[in-house]
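Structure in structure tokens, see below.
Here the complex is missing a single protein chain, while all its other protein chains stay put.
This part shows chain A:
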Amino acid sequence: MATEVHNLQELRRSASLATKIFIQRDYSDGTICQFQTKFPPELDGRIERQLFEETVKTLNGFYAEAEKIGGSSYLEGCLACATAYFIFLCMETHYEKVLKKITRYIQEQNEKIFAPRGLLLTDPVERGMRVIEVSIYEDRCSSGSSSSGSSSSASGSSSGGGGGAGSR
């Protein structure tokens, strides 16, 4: 475990965060959790439009499944009510199960699609389901020239790399 910790530190030192963009919620269908599928201009050239939109659409599909109002959700609700909600002490709700699926999906997408392109998706649940945070990474060696002015000092609080690049 010590060598893995050491490797993680090394890896993190060589990557530097250039900027973060935030995909906002789409409220056109009401209060259910959906994210805008509009392709952000900052990702132009970094990832194929179709791949990105597909990822967001799949996430939207997962959230729609979690919040689906139907027979099984009513059954769960009524059963929970009948047990005065004590059943939630030993049982996971359907929503929680879907959120775990989403976490696994995002990890998979990061590994296979986003990280090889220098991007990283953050699970919306870690941002209060408000946004999908997309972190754009630059190589630390080239970050002095390529990091844009929009890489604000606020982003310097992350992995330590931005401090070296952004604070001028």
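To be clear about the criterion, a contact is a pair of C-beta atoms (placed from the backbone, for glycine too) under 8 Å apart; a residue touches a chain by one contact, two chains touch by 3 or more; residues count from 1.
In this text, contacts and distances are computed from a predicted model.
Only one chain is not pictured, and the protein name UniProt records for it, out of "Palmitoyltransferase", "Response regulatory domain-containing protein", "Histidine-containing phosphotransfer protein" or "Type 2 DNA topoisomerase 6 subunit B-like isoform X1", is "Palmitoyltransferase". Counting over the whole complex, chain A has residues 1, 4-5, 7-9, 11-15, 20-22, 24-25, 27-31, 66-69, 73-74, 76-78, 81, 84-86, 93-96, 99, 107, 110-112, 115-118, 120, 122-123, 125-131, 133, 137-142, 150, 152, 154-155, 157-161, 163-164 touching the chain that is not drawn.
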